[in-house]
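The other protein chains are all here in position, but one chain of the complex has been omitted.
Showing chain A:
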Amino acid sequence: AFFWLVSLLLSSLVWFIAVKASDPRDEPLQKGLLIFGVMFSVLLQETFRFLYYKLLRKAIEGLVALSEDGCSPISIQQMAYVAGVGFGLMSGAFSMINLLADALGPGTVGIHGDSQLYFLTSAFMTMVLVFLHTFWGILFFHGCEHRRWWEITAVVVMHLAVSGSTFCNPLYVGSLVPSYLLMAAAATWAYLLSGGSAQNLRRFLLCKS
């Protein structure tokens, strides 16, 4: 969570500087700057995910060195999951919490002609992002572990795609549907990477031992 926060900080610093340096009345430029800010932020987030992976790797090595039987008490997959959840939680919290606070107060949604589904779609979008961050965490760390660069690039590309798809908001079908599809894909991929399989799933669902 802390790492995500730092990445957000740095990316907003960049955006802020860009905005201050530009003409505030030029609408398309501002929007363009915002888009640039978003893309930059995505890249920075993934960079920080990588840095976090490096840090956790060192920590695991330290733990392994100290433990008695040569294996660390927490596996890299668990750490990947936790890292993903941390990123997702922080991202979700920052996206949603002001919205929620305002939702507690009086008001009408979309009274000025904006979409009336604003809160709903925000909620769904945040949820899909949280899930995605979790899955991306697992995929990313797995890719780093096994030196499969294509996995890492796939994660980055997916992230960029999801963020990019939100640019068609308020045309929600353009952003929510692809995001959910991508989430399903990432979920199955992460599940398979973590050692799951169709048999496992069937056994779990049928409550066999």
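Assume contacts are C-beta pairs under 8 Å (C-beta built on N, C-alpha and C of every residue); 3 or more make two chains touch, one makes a residue touch a chain; residues count from 1.
As a working rule, contacts and distances are computed from a predicted model.
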Omitted chain (choose from "Presenilin", "Phosphatidylinositol 4-kinase beta", "Small ribosomal subunit protein mS23" or "AP-2 complex subunit alpha") - UniProt protein name: "Presenilin"
Residue among A:Leu56, A:Met90, A:Cys144 or A:Met158 that touches the chain left out of view: A:Met90
Candidates A:Leu99, A:Val157, A:Val177 or A:Leu201 - the one touching the absent chain: A:Leu99
Residue ranges of chain A at the interface with the undisplayed chain: 1-2, 5, 8-9, 11-13, 15-16, 19, 31, 34-35, 37-38, 41-42, 45, 63, 66-68, 73, 90-91, 93-95, 97-99, 101, 118, 121-122, 125-126, 129, 162-163, 166-167, 169-170
